[in-house]
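The block underneath contains the structure these notes are about, expressed in structure tokens.
With one protein chain held back, the other chains of the complex are shown just where they sit.
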Amino acid sequence: MTAAGREAGVRRPERTGAAAGQAAVLAAGVALLAAVAVVSIGVGAHRVAPGEVVRALVAYDGSADQMIVRDVRAPRALLAVGVGAALAVAGVLVQTLSRNPLAEPGILGVTAGAGFAVTVGSALGAAAAPAGQLAVATAGAVLAAVLVYAVGRSSPLRLVLTGVALSAVLSGVSLGMRLMLPDVFDQYRFWSVGSLAGRERAPLALPLAAIGIAVVGALLLGRALNAVALGDNVAHALGVSVTRVRSTALVLITVLAGAATAVAGPIMFVGLIVPHAVRPLARGSVPWLTVHAAVFGAVLLLLADMGSRVLLPTGEVPVAIVTAFIGGPVLIWAVRRYGAGAS
Amino acid sequence: MFTGRTVRRCAALLLALALTATGCGSSGDDGTAAAEGGTRVFKADNGSITIPAKPQRVVATGYAVPPLIEAGAPLVGISTWKRGVPMMDAQTKATYDRLPKVAGEQAAETNYEAIAKAKPDLIVIGVPAPVLGDIDVNRLKSIAPVVAIGPTVPRAWRELSRRQADAAGVLQKYDATKTQYEAKAAQLAAKYKDVLPKLKFAHVGAYGEVSKGNFQREFDGSWGTNVANDIGAKYYGQVKQKGTGSRSVSEYPSIEELPSAFAEADAITYSVNTDGSVPESVKYVLDSDLWKNLPAVKAGRTYPIRYTEAATYRQAMMTLDAIDKSFAPLLKQ
Partner (left out) sequence: MSVLVLRAGGRAVHLERRTLVLSAALVAAMLGLGLLGLCYGAEWATPGEVAAALAGTGDAEVVIRDWRLPRVLAALVFGAALGTSGAIFQNLTRNPMGSPDVIGLDAGAYTGALVALTVLSGTSTQLAVCSVVGGLLVAAVIYLLSMDGGLSGLRLVVVGIAVNAVVTALNSWIVLRADLEVAIAAVGWSAGSLNGVDWADLTIPLWAIAVLLALMAAGSHAMHQAALGDAVATATGVGLRRLRLLMVVAGVGLTATVTAVAGPIAFIALAAPQIGRRLARAPGVPLLPAALTGAVLLQAADLAAQALLAPVSLPVGVVTTAIGGCYLLWLLTQEVRRP
């Protein structure tokens, strides 16, 4: 951390005032998150009064309504918070690391790789326990990330194309496997479309813990990343080991994307939308960008999940479809804004 | 991805809904027998068809496969029908394995040349009317008369399988099994007459989807309930928004609605696999605290039902046995 310390020291004068502003933004973000979470817990197929929601959380009495809040909706909201934060932070890391404004774990095929790995792993019996599932998903994310980076590193747009190509290949292979062995693979369709429904009793402690640790890790890495973001030469001059920062960031990205996919299936675009949305707030500071992305990623996924519950009168739309609705236009905007010189 | 084929299927579905609404395709007088060895006119989903009075070479697909094998129809070719296999007895299974396969699970996998090669004098198609759009019926007609009799609402397997057997000219043997079933059902109804009619039943079906966070609730006349209905169990309530086909007797509420859905139930039955294991979708309900909090569950009145996919009388007799075994504790209470 000496390097980070020195780097921070260089800029200390203008930081103090900025830090107060950033803290205020963070406080507002957390307040918004809390409000959205309570509203999200109140919305659903069964009508629960807002007062009842609060009572269920603070003074549980075991009535059916409160049981719904505690057993179904609260875990789902927690899952949305964890997955949203994980994907958004992974997006920040990927974009900073690759200096590519279009990069995102979903678009780059990292979540597709994780989802595919979980499908195959489950079919082979290797991913029955949550720990195994997490390990398999992360391994899949690592493989996908390395492959896509190796092929597409030469240009931001090429990186995107490679990610999409990899997702297409994987979906083709899954289709083939499902046709050859329908009985084995049909039940794992679970991981083909990202959704937060029906996950409330899946063991969430381990993946959420992994996400929490990885988010904290990303925060600690933030200052070093700040230096790397300024260019390899600057980083060297500041005494930051570029290789070590890169490999640590890669580990964090794959753990975040892998854990999020293991619990919710592949969800695209959250890692793209959120960093772009909060970048103006962070004023060029990667640690603050990470913090804000974590909070607003959670807010975005909570909102998208509410949308997934109310968009249809008959049932649910998987949350990944809602994020695609929002994310597609953001990708187009980003290509038009940053893509001109990128090809 | 979705496809033009799906699109066509959807068009066919809409058409089928219209047909069902106007009452076509319902069972009625099943044709008039003509002279021995001659032909007769048979009313099917695809119109009034002239068929041989005594078919000698029959091709069966889809839902028509199990009833026609069981009734000993003169089959020369069948489609694969994996979902029916777990409920086949050894003899039926042997026949199923022996017969040449002329089509796959999906209607789109129909192999017209293989059907032509089997030289049938009658083709019985047992697919839901919407899926008929996937089959080139005209091409099949150029091979042999085509009778389409597909499933509509779950409980209608009784009439449908009987009509399929009738078309294939094996009604006599089929009706023998039917009589056996009815006698057995009547006997069980008598056995449970003091307990079943007093209870308000509810049923958890196997077709809910965990990944959508919902469960399947079945009412009277659905897959999981229609055989239990025959021995006097009454499932209370009805579908909130009536659909067609199975959607007229079952619905898919969110797991959140479990308490409100089953609050009044005195007893709850649920579908299990043929080997007795609990399917994922039902386990999702059974593991929930909301389930454990239901009055019927607290009172210990929950009953698994095996063989809920029964679609022939012989299979339904297995269902009767399974229900009898499951309901036995009711008599002791």
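We just call them A and B in the order they show up, numbering each chain from 1.
Keep this in mind: contacts are C-beta pairs under 8 Å (C-beta built on N, C-alpha and C of every residue); 3 or more make two chains touch, one makes a residue touch a chain.
What you see is a predicted model; the values in this text were computed from it and never measured.
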In the full assembly, spell out which visible chains the left-out chain is touching. A, B
Sort through B:113, B:194, B:264 or B:287 and give me the one touching the missing partner chain. B:113
Where B:67, B:84 or B:128 are the choices, the one touching the absent chain is B:128
Who touches the missing chain here, A:137, A:166 or A:214? A:166
Given B:46, B:80, B:177 or B:254, the residue that touches the chain left out of view is B:80
Pick out the residues on chain B that sit against the missing chain. 1-7, 9-14, 80, 100-114, 116-117, 128, 130-131, 134-136, 138-139, 142, 243, 245-247
Listed in rising order, the chain A residues that touch the chain left out are 102, 147, 150-152, 155, 157-158, 160-162, 164-166, 168-169, 172-173, 175-176, 178-179, 182, 268-269, 311-312, 314-315, 317-318, 321-322, 324-325, 327-329, 331-332, 335-336, 339-340, 342-343
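Here is the rule we use: only the chains that are shown with their structure count from here on.
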Based only on mean CA positions, could you tell me how far chain A sits from chain B in angstrom? 44
Going by the contact rule set out above, which residues of chain B touch chain A in the complex? 209-214, 241, 252-257, 259-260, 280, 284, 287-290, 293
The residues of chain A that touch chain B in their complex are 44-46, 62, 64, 67-68, 71-73, 187, 189-190, 193, 195, 197-201, 314-316, 318
